[in-house]
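For this view, one protein chain was removed and the others were kept in their places.
Which chain is which? They are A and B, in the order written, and residues in each are numbered from 1.
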Amino acid sequence: MTSWRERLLAPGREPVWGSSLAVLVAVAASFLVVAASGKDAALGFAYLVEGAFGGPGPLGETALKSGVLVLTGLSVATAFTVGLFNIGAEGQLIWGALAAAVVGHALDVPALLLVPASLFAAGGAGALWGLLAGALKVYRGVHEVISTILLNWIAIHLVHGWLVPGPLGASGSGTSVSIAGTEAIRPAAWLPRLLPGSRLDLGLPIALACATLAWFVLTRARIGFEWRAVGAGAGAAEACGIPIRRRICQAMALSGAFAGLAGALLVLGTEHRYPGVFRTGYGFDGIAVALIGGATSPGVVAAGVVFGAVRAGATRLQLAGIHPSFAELIQGIAVLLVAAPRLFAPLLVRLRTYARPPGAPP
Amino acid sequence: MSALELRGIVKRFGAVTAVDGVTLSVEPGEVLAIVGENGAGKSTLMGVACGLYRADAGMVRVLGRELPPGDPRAAIEAGLGVVFQQFMLVPRLRVWENVVLGREPRRLGVLDTARARREALAAAASSGLSLPLDAPVEELSVAAQQRVEIVKQIFRSARVLVLDEPTSVLAPSEIAQLLLTMRALADRGHAIVFISHKLREVLEVADRIAVLRRGKLVQVERKEGTTIERLAEAVMGSDAPAASPAIATTGRSATAVARLVARDLRCQRERGGEALRGLSFQVAAGEVLGIAGVDGNGQTELAEAIAGLRRATGTLELDGVDGLRSAGWAQDPGAARRAGVVHIPEDRRARALCLPLTVEENLSLGWHAQPPYARGRLIDRPGRRRKAEELIRELRIDPPEPLARAGDLSGGNQQKIVAARELYGGPRPRLVVAVQPTRGLDVGAAARVQGALRAAAAGGAAVLLISFDLDELRAVATRLVVLYGGRAAGEAPPTASDESLGRLMLGEAA
Partner (left out) sequence: MTAALSGVLEFAPPLVLAALGGVLSERAGVVNIGLEGMMRAGAFAAAVGAFFTGSPWLGLACGAAAGIAAAAVHAALSLRFRADQVVSGIAINLVMLGLTSFLLEATFGSSGVTPPVPALPRDSAGRTALAWIALALPLLLHFGFSRTATGLRIRAVGENPHAAATSGVRVLPLRAACVLGSGALAGLGGAALSVGILGQFDVRMPAGQGFMALAAMVFGRWTPLGAAGAAFFFAGADALQRQLSFSLHAADLRLSGVFLALPYALTLLVLAVGAGRIRAPAADGIAYDPEDPTTTPESRT
């Protein structure tokens, strides 16, 4: 009967410890940077925590941001499963958001139909953009890191520089560059709010449902196994009869769909339109979430919630005179630390030795 | 003063002790052979000597100079040159660039190309070898690449030359040539260390023979004082397995029905050029057909064509059904598998195993969509586990842990996973294509895999065994076809002499 201490420290659990340590160290290091620049780090930390967890309002914000991050994290993690690096969650998110905004405005049906329809449109739009990168990789040999990054920029420019100010922009904005974005979506398309006194909505539950679905497919379904085989050894998978090209495209489509859904959450839940000024960056955050979460569904959920909290709390940092981009700093350092598992290996070996009951074999 | 002196060398890789306190010396002008089975520690010992690995204990001296551990540069400076089993050449660079790498002649800070080529040519001549200086190494034959390796060491003024299993990839006449070269170099005062598991060759060329077993030095004998039998005994020790059962020529009657018929097979190489140029042969149910030949004559492409991984033209009939027409069974790996064709590939790491996945998952690859591995669209986890345990028992995969990571197992056990899966994982195969199935395996694992292949044939499958190792072919095949230049050069029984097989392998008439 292994003690719970032993089970936590067993080999295979190292990624959990590695990631947790990485996040803690990253937070500490970032606050050190803040302190070094002469600001009040302790106050900043207090504001951060308050902004993330101090009441229904902050909790709602954390939930909002977590939902989006879990989805973009899932997006990147799904691509990882087949061995691809999806840097394009950003672009896929943008198309998803736009699709949700358009459908949410155009269709005149009750909420029970409109919300799913908008979500579906968002997922579909994201899926197509992801599929494009996947197809370019398997049929034309274009490395997905480069293609997804280029596709991001194409999406950003086409949507922010043409579609939203132009054909899809809110009418009546005249000849000035629109800062109002697209037409507002119908109230029937709004994601229902769940907690009075906050903006907590159906977003996080949707994200968690997607995470559960992903987990189920990857661990229990035949196709999930094939995806994992493609990522673990494409040559062997192919030789064993798995249609690797088709599987990679499927996985990239799902990956894009998750990112598109993340965009839908933003539009249907918070903005209620595709705004003229749209914070881009959740897609890139998703990369950090997936890496720190070890590309597993439970890990992505945990990392997504942690970083959602950080982002929600970071908006309060300005009260302490700290720039909110601080959250990116934490993320970046955490990814750096997670990237080097060997950094923590000696520490973990020592911890494991400590946890072993006396007399047990090594 | 000895040319090379190793004293008390110990080297561990994790929990495995590869070399356990070996003390050995080689004199100038002599050829010392180091023999032992796969895994005995021969390559590791030389890796320590040349500075590729750091020893955990012990000392290396070259021409009286003690070497700092883990420093290949120092070993080279001291005059030690190693030709590894896995060639240490840079494929995309040219022959002369490979030869002078690390010791490039310069003029005014810039590479002196003319002098480099001149000196490379001189080094080649002094060992009696000829080389195409400007060809990219990746375009050369294996034997030619080996010559580049030797010249590389001569260029660096190596006085001690170590050759690690140099003959395992050569045709018999190329082997003879190499043995002559070794003798010539020794006569010029070099010290030669010849690592091999081929006792016959060793007795031909060596002055003294050292035997390694499980990392320990068992004995060192002069050639005159020993025989093949005595050497074999020393190599195997007390656990020499019972002699492999003599190959039952399965009394093939002339009317045996052919399971696989290949006619005029043509196939392209990866980088262009024809690999198969009209190959024709047959394999009957219950027989093991060995395809012999020097690497590069189309073996890889043949296996891939049959397994559905490469396009080919011609006719390839499995029980009368042509796989090469559109929608035929040889058009993709899934179709081939469904038709009853299983494949043990040449490169198990790249083509047969997903190393990060568990043993159980790897054992299910290829069959994972059917019972007992799956139920409908879902994985049948208990079923898959039971089957995995069964397969582990069948081939004695070690450690017998279904959830172990496949990448953590030894090479031999990894190959057992592949063999178990292909031969026993699904319905009885009709055709088995095995390429180099026992390469790099220790005696125990090799015996199991060969046994499994023979059992498959006995069970009614046609087995196509493709190998560059004549010993392996002789141990398992019932009939041999030699592949040369993408065509069948001739047929022979497994008892045929090295000489006649060698001539076929090099394209000369039988």
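Note that in this section contacts are C-beta pairs under 8 Å (C-beta built on N, C-alpha and C of every residue); 3 or more make two chains touch, one makes a residue touch a chain.
Since this is a predicted model, take the numbers as computed values, not measurements.
Colleague: Kindly state which of the options A:I149, A:L194 or A:A320 is in contact with the chain not pictured.
Modeller: For the chain that is not drawn, the touching residue is A:I149.
Colleague: Would you mind spotting which of B:M88, B:A184 or B:L403 touches the chain that isn't drawn?
Modeller: If we include the chain that is not displayed, B:M88 is the one touching it.
Colleague: Based on the whole complex, identify which of A:F85, A:F120 or A:W215 touches the chain you can't see.
Modeller: Within the whole complex, the residue contacting the unshown chain is A:F85.
Colleague: Among B:V10, B:L63 or B:L101, which residue is in contact with the omitted chain in the full complex?
Modeller: Considering all chains, including the one not shown, the answer is B:L101.
Colleague: Give the residue, chosen from B:R349, B:R385 or B:R405, that touches the chain omitted from the document.
Modeller: Final answer for the missing-chain contact: B:R349.
Colleague: Applying the definition given at the start, please give the residues of subunit B touching the unseen chain.
Modeller: Touch with the absent chain occurs at residues 13, 50, 52-53, 72-73, 76-77, 82, 84-93, 97-98, 101-104, 106, 109-111, 113, 137-138, 140, 142, 145, 152, 169, 295-296, 347, 349.
Colleague: Pick out the residues on subunit A that sit against the missing chain.
Modeller: 33, 37, 85, 87, 136, 140-143, 145-147, 149-154, 157-163, 165-166, 169, 175, 177, 284, 287-288, 291, 323, 325-333, 335-336, 338-343
Heads up, the rule we're going with is that only the chains that are shown with their structure count from here on.
Colleague: Please report how many Å separate the Cα centroid of subunit A from that of subunit B, as a whole number.
Modeller: Computed from C-alpha means, the inter-chain centre distance equals 47 Å.
Colleague: List the residues on subunit B that touch subunit A in their complex, please.
Modeller: Touching subunit A: residues 307, 309, 332-334, 336-338, 343, 345, 347, 350-357, 361, 365-366, 368-369, 374, 377-379, 381 of subunit B.
Colleague: Any idea which subunit A residues touch subunit B in the complex?
Modeller: For subunit A paired with subunit B, touching residues are 220-223, 225-226, 228-229, 232-233, 235-243.
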